[in-house]
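Chains shown are a subset, placed as in the full complex.
The first chain written gets the first letter, and so on, giving A and B; residue counts start at 1 in each chain.
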Amino acid sequence: MERTYRLVIACPDRVGIVAKVTTFLATYNGWLTEASHHSDPTNGWFYMRNEIKASSLPFDLNSFRIAFEPIAREFQMCWHVADSQQPKRIVLMASKESHCLADLLHRWHAKEMDGEIVGVISNHDDLRRMVEWHDIPYYHVPVDPDDKSVAFAEVERLVDALDAEVIVLARYMQILPPELCDRYTGRIINIHHSFLPSFAGARPYHQAYKRGVKLIGATCHYVTQDLDEGPIIEQDVIRVNHSDTIEDMVRLGKDVEKQVLARGLRYHLEDRVIVHENKTIVFE
Amino acid sequence: MERTYRLVIACPDRVGIVAKVTTFLATYNGWLTEASHHSDPTNGWFYMRNEIKASSLPFDLNSFRIAFEPIAREFQMCWHVADSQQPKRIVLMASKESHCLADLLHRWHAKEMDGEIVGVISNHDDLRRMVEWHDIPYYHVPVDPDDKSVAFAEVERLVDALDAEVIVLARYMQILPPELCDRYTGRIINIHHSFLPSFAGARPYHQAYKRGVKLIGATCHYVTQDLDEGPIIEQDVIRVNHSDTIEDMVRLGKDVEKQVLARGLRYHLEDRVIVHENKTIVFE
């Protein structure tokens, strides 16, 4: 893969944004390999993602930031630029269920993932052997149901010590405290085992079975203080019918969960997701 | 299509049901063209649909019923038998939106539909010309928002006069009164323009847009007194993304709605649906 810079922008819409940004890039001979735009007429905002060959620019990332800053200020941009060769540092959190974890670990092992898994935190010790086989540190942080604060303080300490930029809840069965959700806002990714907003909360497959739906699904979303209400990154479904028991739904659902989580995480790692007003723009 | 009898059965599960039923059929040289079974271990019920060449049996439908009755009683069966050459009589109800209506009318016109459309009732007069082109009677029954009872009395009168066995709400935008739901229980089919239980109630595409979901859907279900809570017959979804406006969702949704309604209705017309405890068994 050729090294690229990814310039991601959200700002109030007006005439001339694309012209200004692309003229800036062209002035420095920046070669666009991918560009995506979105104008939202309902809120008057504009969103943009540009991928530029790093070798075509005379900048390192820092100089890029300095040179672009005046333009960003002029258009009141929320923006960032990332380097494809600085993969994001990821902490995975899991419980006892292994399907999402094993899927992500294998993608990482097979070099399919644009990120670096720097550790796995779990409230159980069951998955240690699987993780350590991949030469990834495993941290067993049990959660005391009567006082969860000790555990979550340790989680926070670990995330900081590992210098993690992304936290992935790969079927971690605990609810994170509001402070953590806030502190890492836009950086915690969860997989919910239903097609949200259907069957939010606990035991979604039991709810789905009871309601007799003909499709079950999974939702990858950013975690916010409002449980299962954060911005949705990706969703998918699979067909079920009357002959599928709850156990069948669980089994079928696992395949959807791991695919949806892997896709959603990939979008995030490649800087393809912009969050705005509790919704996402995903430049696939 | 060869003429068949469709024998549909639900009863408490136990050993020997299939043997008894199929031996009964074999005794009379009945040739099975299709057979579907389902045992539900969670409620202990058994469901069965058999399709038998009519020409292989020495019975008309009435004699079949008399001959089978003792077996049905022995096994406490809820059951019925239908003749593929007596298509069900259907009343369609519509409002101003034409996509579901036009789709069903064309399927009927092209002889794809295993049923007979005997009339269309609408609270508006807009679709009269389209319906009458098909030589189907059109009944304009306006609904007075201050007193809907007059209109629904007329609807009931028409359904009875037309001797309809199935009522299809093809985007009919009125809520039927509880008495009507009860009287025609298991015979009224609705298309809801969302993937239920997500976005029940009014303006589901607006809700879906606001929530930022990545798939939108449609649900075909039997109408009960509990709005949007009846047994689900069929569902499907279509992918959307951030660039889709509410208008786009409406347009994309129409294609899913008409497909899901057509499929759900076909299952009903071919006696493929059994309703039990607010869920359906659909022998596709």
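The rule we apply is simple: a residue touches a chain if its C-beta (ideal position, glycine included) is under 8 Å from a C-beta of that chain, and two chains touch if they have at least 3 such contacts.
Please read these numbers as outputs of a predicted model, since none were measured by experiment.
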Since every chain here shares one sequence and 2 of them are in place, how many copies does the full complex have in this file?
4
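The rule we apply is simple: only the chains that are shown with their structure count from here on.
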How many degrees of rotation map subunit A onto its copy subunit B on CA atoms, rounded to the nearest 5?
180
For subunit A versus subunit B, what separation do you get between their C-alpha means, in angstrom?
41
Going by the contact rule at the top, pick out the subunit B residues touching subunit A in the complex.
38, 40-42, 47, 195-199, 211-215, 217, 231-237, 241-243, 245, 278-282, 284
